[in-house]
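A short write-up of the structure that comes next.
A single protein chain has been omitted; all remaining protein chains appear in their positions.
And then chain A:
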Amino acid sequence: MATFKEFRNNVKPNWCPGCGDFSIQAAIQRAAANVDLEPEDLAVISGIGCSGRISGYINAYGLHGIHGRALPIAQGVKLANRELTVIASGGDGDGFAIGMGHTVHAIRRNLNITYIVMDNQIYGLTKGQTSPRSAEGFKTKSTPEGSIESTLSPLEIAMSAGATFVAQSFSSDLKQLTALIEAGIKHEGFSLINVFSPCVTFNKINTYDWFKENIVNLEQFPDYDPANRIAAMNKIMETNGMLTGLIYQNTQRKSYEDMISGFGTEALAKQDLTLSQEHFNKLVAEFK
């Protein structure tokens, strides 16, 4: 059985010292070991941005694709080989700006993959422009007088798109984050885990201290029931989206793979590519 160390490689991340993404990388590695994966059983598919580099920093199969498209690539990987554990990952620009269309439809489709968003409320790799997650009034290089667009609430969007697993965490809380990623991997369907991951270089507002002051941990509410969709939506709104923990989980809905007519339980990639002559003749007979 692999330990979390076996999910490490010798590539030095190019993230800034203190970046929240380091802890997310560690949490993925720990969660993968905790659910008994071997490195070759895991595929990490990432987008473009600082956070997108994560697939190169984990000892597992990884694909670093194009901006905003981690989710359709990850869904393709999962359809081809459902025996793999597939984690898609990227930043808030990747998932909620350029890739928002895919995020909503991946949620609706509900393939059994885990999507970890490294949400720093800013564009880091392009050196500090506004993100859909930036607060109104947030001053950046592209919004010198402050952002005049409303802040996007990914949790509300996920809930309304029919998400079956919605969680949020904070990169400083490695224990909670690791547990949520484990739960996301085990969830039979699409799991969205949004993670506050402070950008220490370009975001001087949403800092570690700011998050510590502003977030509410769901552990504070012992009666909270993540199976209750209405309660989940209320809690997201009451806290203005600043909550952490498992917010919602629907264990009743089957994953996409389990609902496709005729779809095998074995990896499609392992199936024989040839047809019997009889099968082929039957296909051709339709055109006579």
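Throughout what follows, a residue touches a chain if its C-beta (ideal position, glycine included) is under 8 Å from a C-beta of that chain, and two chains touch if they have at least 3 such contacts; residues count from 1.
Keep this in mind: contacts and distances are computed from a predicted model.
Name of the non-displayed chain as stated in its UniProt record, restricted to "NitT/TauT family transport system permease protein", "Cytochrome c oxidase subunit 3", "2-oxoglutarate ferredoxin oxidoreductase subunit alpha" or "CO/xanthine dehydrogenase Mo-binding subunit": "2-oxoglutarate ferredoxin oxidoreductase subunit alpha". Within the full complex, the residue among A:Ile28, A:Cys50, A:Leu84 or A:Met118 touching the omitted chain is A:Leu84. From the set A:Ile24, A:Cys50, A:Ile73 or A:Ile236, the residue in touch with the chain omitted from the display is A:Ile73, counting the whole complex.
Although one chain is not displayed, its contacts with chain A can still be listed: residues 9-11, 39-41, 43, 45, 53, 55-56, 59-66, 69, 71-81, 83-84, 101-102, 104-105, 109, 260-264, 267-271, 273-275, 277, 280, 283-284, 287-288.
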